[in-house]
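Note that one protein chain is taken out, while the other chains of the complex remain in position.
The letters A, B and C name the chains in turn, as written, and every chain counts its residues from 1.
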Amino acid sequence: MTNSYALRVEDLKVYYHTSGGPVKAVEGVSFNLERGEKLGLVGESGSGKSTIALALMRSHKPPAIIEEGSIILGETNLLDLNEENMRKTRLSGISMIPQGAMNSLNPVTRIKKQVVDAISDHNLKLKREKKELFLKDLMQSVGLDSNVLNLFPHELSGGMKQRVCIAISISLKPQVIIADEPTSALDVIVQRQVIETLSKVQEELGAACVLIGHDMGLMAQFADKIGIMYAGKLVEIGPVNDIFKNPTHPYTRLLIESLPDTNEKRPLIGIPGLPPSLLNLAPGCSFCLRVEKENKNEIPWVEISKDHFIQKCDICSDYGKTKK
Amino acid sequence: MNTEYVLKRFLLFLAVVVVAVSINFLIPRMRSTNPIKERLYQLAAQGGVNVGKMEEMIEVWEKKFGLDQPLWKQYINYWNDVIRLDFGKTIADFTPVINEIMRSVPWTIGMLSVATVIAFGVGTIFGALLAWPKTGNFVKIFVPLLMTLSAIPYYLLGIVMIYTFAIYWPILPTSGAYGFGVRPEWDIEMVLSVISHAVMPAGSIVLTSIGFWGLGMRGMMITTMGEDYMKFAEYKGLKERRIFLSYGVRNAMLPQVTGLAISLGTILAGSVLVEVIFAYPGLGNLLYTAISSNDYFLLQGIMIFVIVSLGFSLFLIDLLYPLIDPRIKLQGEQQ
Amino acid sequence: MKFLRLINNNRMLTAGAITVIFVCFFGVVGSWFVDRERADVGAGRPAQPPSTEFWLGTDQQGRDVFADLVYGTPGTLKIGLIAAVVGVGVGTILGFISGYFGGYIDNLIRFISDVFMTIPVLMILIVLASLLDVMSNTMLGLLIAAFGWMGALRVTRAQVLTMRERAYVQVAKLNGVNDMEIIFKEMIPNLLPFIAASLVGASAGAVLASLGLSALGLGPQNEPSIGLTIFWVLHYGALIRELWWWFMPPIIVMVLLFMGLFMITAGLDRIANPRLRTTV
Partner (left out) sequence: MAPLLEANKISKEYVSGTFIKKRNLALRNITFSIDETPPSITAIAGESGSGKTTMARLLAGILEKSSGDLLYKGKPISSMNSVEKITFKKEVQTIFQDPFEVYNPFYKVDHVLTTPLKKYGITSNKSDSDKMILSALEEVGLRPDETLGRFPHQLSGGQRQRIMVARAFLLRPKIIIADEPVSMVDASLRATILEELKLLREKYGISIVYITHDLTTAYQVADNILILYKGQVVEAGEVEYVINDPKHPYTKLLVDCIPQPNPDVKWGKSSESTNIENRIPNECNNNCLFCIKDGNTDSLTPMYQVNKTRTVSCVSYNKSKVCDNEDISSYFLKPKI
């Protein structure tokens, strides 16, 4: 059977095994990405979004263990690959733009070597002139001059460093690019430049992209599709317009209502309570716990409109709804 | 290179030299008695000292210290001698102190630099492997051994080694730098003799300092592994060997290399006791001779020589450091 | 309860502490069994192997090796402790002044410490010790301390510098807390593991230096210490003459002490630097 999906994640479970019991960082997350599609994965700290990114790269470290599920890149389940094949798949099949833009490049090596390292460890052999041309094109595609190649990381600004990271990440034309809060340390102007660069190269490549973050504004600008993570679970996923116009899960709804904008001044309403501890979290609806309700039943995954799914809990789904 | 940085380092070097020379100048003048005269009279009383030579010696001493002159003049004269490397003559055979020093220095540098480099190399690799999660357990068995050895003072290990390998099982020579019957020429016999004599003193230093380098490297490597560029290196799908060497070890080693440079710089002052215990004819042993025979000029000469060359080598290291860490140039500017 | 958990979590620290305490008590408990006089010259026949009368034999000058050890160990420990407490005390105070107040005073202190760091300490000690005619263990300790305060200064200064910029110090200022109270109530509690580690490290360094000086015959000659024993060992060629009962016991005691101190440092390091809290 062939499918058009670039990435299919099915029922992914990642637990951190601590002395106090398992911390269910990712609990049964499933989503699909078509070629060229941009998914924004949103959640607060500890919601499991960064753990998903690590698991997709299979770069999670003990005590984190992928308990169950599958990560299917094109036709291959990444969880079936051996270490060496997984290494080769990184960058060539699935690549990741890291969070810490400031420190993601080796401080003592010139940029050129850091790019070439990545290429040569994937057995891509180019003749000298061809290589120079390749590197120059690569730099140009992220809007950098080719003389950046001869510099050290500390000679670049934050935005330039992050562009270099993007350039490295697309150098082997992966099918999927993951970007974990790629602009968290950058100023707004540079943030826009970096996100636009990412958007441009991703479109040129036709790669699917997962942007992980907590800034709904950035997601609205970038993504085609948005997934909301809460307490290790994907609680809602859908096309970006549906999510903003018709947020259905109570957490999504409150999150979007709490966002400040520059249209009109209004009272800001935050989400009450705190997210639950993921240590030994009981099954059931975890948002209920935040608003002092309880639902221990299995929460069904419901498609409420085309491609728009939510975890539909009968108890809390109307929580905090203002009558319109 | 950053001028501010060079200036600061050079000033430090000058200060070290000035302080050392001044201490050397002041100490004997703070004592009520005159150590050289005392010692010479003592020798004369026992007989067997060439009276003419002794007179000459006292003359040299008087001239050198010029105690009749005002203190500032003495101080200037003293500097004059230091700059010309004129440290006076030894009591034992009236050879110029600088000649004695120059004869000892190569032995010390030769033996200790080899020992230091070996310990550094082995320790650094060990340390890096210890921190690397995928290293096999067979490496980790060595940890307690290394830690134990690094806790032992090298000269105590030296004593145990002499007893074990030179006396109990006499397989290595106990003392000296080469065998009695061997003529100091560049031939195989001489080389073998030098090596066999250096094995134990160098070995005691290597064994006790591998742990120091290893544990330091392990700590740095653990810190480095938490860095973002290590994570990105993994996302880049690099081969593990490359991540380990070009990304991990390359960065974790920076402080280690500074440490190595400093150890190499301090070699001259490094291990008096090892040389004494193994009767190795280096600078440390010369210092011991100077102390036990109350040889004032020799003592002073060694002190100044060591401190100046040490200060100078540390200054050189500071200048060379930007070569291994390209960031240092910038850091100097940013502060 | 908390203490028990500390013992369990930090076995390195516990093992080190037990070893050091054992070495310290060795002198105290040992003195119940042998008299001070047996550590003097001529207490027995020279160079006798261990027997029921002399448990560890006698040395070349007829001292009881066991008694020498029992009365020499505290001497060595005393030198180390004096040097460490004085050196770390001075270093910590200077580090605080340097880091907290900054400016010219910081530049000056740092410069002096850099100069001291560059000077080869053992060599200076050797020369100074050779000039002092009569010396006691206390004097030797102070002499070593004079060259052993820079490590504590560096550690304290670095910590104070980062702490000074920490927002909690700023908040304390906003809360109306004055400089002295900030140092003692906000900073020192967080510095304790570092100060303790410096203290232990400095003790080890001081014992090492004192052993070296004494072994060269530059230490106190009239009070028993392990270093002095080593000096006599070298002086009388105990190695060549295979008098193992003479030179092995002091070496073993010192190795135990150094290992204990080393383990304590490693244990404290794990408290102060959580990043190293992985398996050893």
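Details
Everything below uses one rule, namely that a residue touches a chain if its C-beta (ideal position, glycine included) is under 8 Å from a C-beta of that chain, and two chains touch if they have at least 3 such contacts.
Quick caveat: nothing in here was measured; it's all calculated off a predicted structure.
Of the chains displayed, those contacted by the omitted chain across the entire assembly are A, B, C. Note that of A:21, A:63 or A:217, the residue touching the chain absent from this view is A:217.
From the options B:4, B:56 or B:189, the residue with contact to the unseen chain in the full assembly is B:4. If you put the hidden chain back, the residue from A:18, A:77 or A:258 that touches it is A:258. Counting over the whole complex, chain C has residues 107, 166-168, 170-177, 186, 189-190 touching the chain that is not drawn. For chain B, the list of residues touching the undisplayed chain reads 3-4, 7-8, 333-335.
Counting the whole complex, the residues of chain A in touch with the unshown chain are 44-45, 187-189, 191-193, 195-196, 214-218, 220-221, 240-241, 244, 254-256, 258-262, 265-272, 274.
Assume only the chains that are shown with their structure count from here on.
Taken as a contact graph, with one node per protein chain and an edge wherever two chains touch, the assembly forms an open path, each chain linked only to its neighbours along a line.
Among the chain pairings, B-C comes first (most C-beta pairs in contact).
Among the remaining chains, A is positioned farthest from chain B, on the basis of C-alpha centroids.
In terms of their C-alpha centroids, the spacing between chain A and chain B amounts to 54 Å. Taking each chain's centre as the mean of its C-alpha atoms, chain A lies 53 Å from chain C. Distance between chain B and chain C, defined via averaged C-alpha coordinates, is recorded as 22 Å. Interface of chain B with chain A (complex): residues 133, 227-229, 231-240, 242, 246-247, 250-251, 254, 324-327, 330. Residues of chain C that touch chain B in their complex: 111, 114-115, 118-120, 122-124, 126-128, 130-131, 208, 211-212, 215-218, 230, 233-234, 239-240, 242, 244, 247-248, 251, 254-255, 258-259, 261-263, 266, 273, 275-276, 278, 280. Of all the residues in chain B, the ones that touch chain C in their complex are 12-13, 15-16, 19-20, 23, 27, 31, 143, 147-148, 150-153, 155-156, 159-160, 162-163, 166-168, 174, 215, 219, 222-223, 226, 266, 268-269, 272-273, 276-277, 287-288, 291-292, 299, 302-303, 306-307, 310-311, 314.
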